[in-house]
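All protein chains of the complex are present and in place, except for one that has been dropped.
We call the chains A, B, C, D and E, going by the order they appear; numbering starts again at 1 in every chain.
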Amino acid sequence: MIYIERKERFSAAHQLYNPNWSEEQNEAVFGKCANKNFHGHNYTLSVTVKGEINPDTGFVMNLVDLKNIIKNEVIEALDHANLNHDVPFLKGKFTSTEVLAQEIWKILQPKIAEHQAELYKIRLDETLNNAVEYFGD
Amino acid sequence: MIYIERKERFSAAHQLYNPNWSEEQNEAVFGKCANKNFHGHNYTLSVTVKGEINPDTGFVMNLVDLKNIIKNEVIEALDHANLNHDVPFLKGKFTSTEVLAQEIWKILQPKIAEHQAELYKIRLDETLNNAVEYFGD
Amino acid sequence: MIYIERKERFSAAHQLYNPNWSEEQNEAVFGKCANKNFHGHNYTLSVTVKGEINPDTGFVMNLVDLKNIIKNEVIEALDHANLNHDVPFLKGKFTSTEVLAQEIWKILQPKIAEHQAELYKIRLDETLNNAVEYFGD
Amino acid sequence: MIYIERKERFSAAHQLYNPNWSEEQNEAVFGKCANKNFHGHNYTLSVTVKGEINPDTGFVMNLVDLKNIIKNEVIEALDHANLNHDVPFLKGKFTSTEVLAQEIWKILQPKIAEHQAELYKIRLDETLNNAVEYFGD
Amino acid sequence: MIYIERKERFSAAHQLYNPNWSEEQNEAVFGKCANKNFHGHNYTLSVTVKGEINPDTGFVMNLVDLKNIIKNEVIEALDHANLNHDVPFLKGKFTSTEVLAQEIWKILQPKIAEHQAELYKIRLDETLNNAVEYFGD
Partner (left out) sequence: MIYIERKERFSAAHQLYNPNWSEEQNEAVFGKCANKNFHGHNYTLSVTVKGEINPDTGFVMNLVDLKNIIKNEVIEALDHANLNHDVPFLKGKFTSTEVLAQEIWKILQPKIAEHQAELYKIRLDETLNNAVEYFGD
């Protein structure tokens, strides 16, 4: 077993808030992240795939295929978007980095499985200092 | 003459658009950056100050003072804000990195001058690949 | 289960030496790191916490709480300190990156447990090229 | 158990191709990487070793020893080399990052074992966005 | 006057040698860089353009145009290429970072001038530690 990792980047706006809470509760929990006019980040998405090395190519999976899957399935929807309003697969969900990582997993997992490889980890860096890692359930 | 540089970071949402143009014109020029629901970035602001070394301290200017000026005068207003709606000194202005760098210069220049030092350069990195530098007029 | 990571930084001086050894033995094993006048580093501390996503917030744990724990419990003691002389929780211990990572674990583990989350990993980067990871016992 | 990591860098040329395939097949699978005049990269090699902390040194393993093993056993052969032609331990093998990571593992594993420590992971970053991790069989 | 910078990356193989010299002379001056089987790098190209801010856009120059010029005019020729053999504008020239920066300048300068902006600087990072800057003649 060997693991390959591909990074892609996107820039997006979002707001953290719980619609069942008052504005005061939202501000108490989410602080500046609850700004109703939104704020934003440059996200770095790292996708790790595991598999055996194909004896005909020396690859676990062609990185061009992996790059295209990531770009077509998630970056196109997320880049220069408002995560709370513009992204079909995030509708009605929190836009915390945790939830975002899980939803990206759900989309990429079956697409990567079509290439005789297995999604192993989604890592999402939201800022220089904050990141999330998700390995599926 | 010697130059000192201090970096601070902020995360913000913005939209690029010209209010005198139609939606089509805006999209033709600004592309995805014209998204009316906003997108966002992690900005890195680098402030360079020049001056003589003070013989009592070995400093051009105390970096704690420089850090506090940057944080109090610009980061507090810009961090987790919407640059088009929340920032008094950007009202009615484009929120391109170029304009943002110039407006930050106008605010920091007199504050730094109070410390027997001279603002030399504002650099603003918007993404891993895009940046602006401004040296005043 | 999902993992969140927060990075904080500190700058410190230290010396590597074994008090039971001669100066020659210390220099033979620790080389330049045994300099009795000390040397120093900018350390990057990465703290990874695991847990379930809270359905009311979308968070494993509020990153502001995690940041405050790290800052109050370890960064305040380590930043701009001499690791061999100034830090109560390192008294009488080696100040290798390995030992430092373990001692930081001991301090942070119970504090994070108070927030319905679990400390998973301490990573400590000492230089661009050297790092340590500790996952508890 | 604790883990230490050491990074070293090398610059090399290579070509991805399968000698049993036609030029067309090679280009279809490997694209620009099949260029018969070669292309190249700055590789970053991260070697992670696990072990117990030695109570006399505070170290899992002396990083100077680890650095010397990596430099003498692999960097000297790989740096400023053509991976397809100049490196004895890669003769007749694919020079994909996956295969390269496995071959580096085979060389470093026994050398590190001589130091009462255990090789845990080889990570090889080929570009800013592409990397491989190998943990042995 | 304000300055905008755009970074693009390419991976290439090259060899440093003087065809008028003996192999011994080449090795004495260029060392491992003279390897006739080539070695390679991940280069980072930073292009800085200066100009006035356009009052209709807030831009010195549309970064999408700048990105496209860089990609079409230089990256397409240099990426995954052998700088000594595959690149028309480097034929018969040294492939040192200095010469490469000058030749990139010659190609980009007139293309950027068509956009009412002025090429100010070419910076080329060859490794983590080595870079060149060229400002024209």
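Some notes on this structure:
The rule is simple: contacts are C-beta pairs under 8 Å (C-beta built on N, C-alpha and C of every residue); 3 or more make two chains touch, one makes a residue touch a chain.
In this text the structure is predicted, and so the values were computed from the model without any measurement.
Shown chains touched by the hidden one, complex as a whole: B, C, E.
Touching the missing chain, out of B:60, B:101 or B:119, is residue B:60. Against the chain not shown here, subunit C presents residues 9, 11-14, 32-33, 35, 37-42, 79-82, 85-86, 127-128.
Touch with the hidden chain on the side of subunit E covers residues 16, 18, 29-31, 93-99, 101-102, 128-135, 137. Mapped onto subunit B, the interface with the missing chain covers residues 1-8, 48, 53, 56-60, 62-64.
Here is the rule we go by: only the chains that are shown with their structure count from here on.
Counting only chains that touch, the fewest steps needed to get from subunit C to subunit D is 1. Its C-alpha atoms superposed on subunit C, subunit A is turned by 120 degrees; the angle is given in steps of 5. The pair A-D is the one among A-D, D-E or A-B whose contacts match those of C-D for more than half of the residue pairs. For this pair, subunit B with subunit D, the centres built from the Cα atoms lie 42 Å apart.
In subunit D, the residues that reach two or more other chains under the touch definition are 128.
Chain contact topology: the protein chains form a pattern that is neither a line, a ring, a star nor a complete graph.
According to the touch criterion at the top of this document, the contacting chain pairs are A-B, A-C, A-D, B-E, C-D, D-E.
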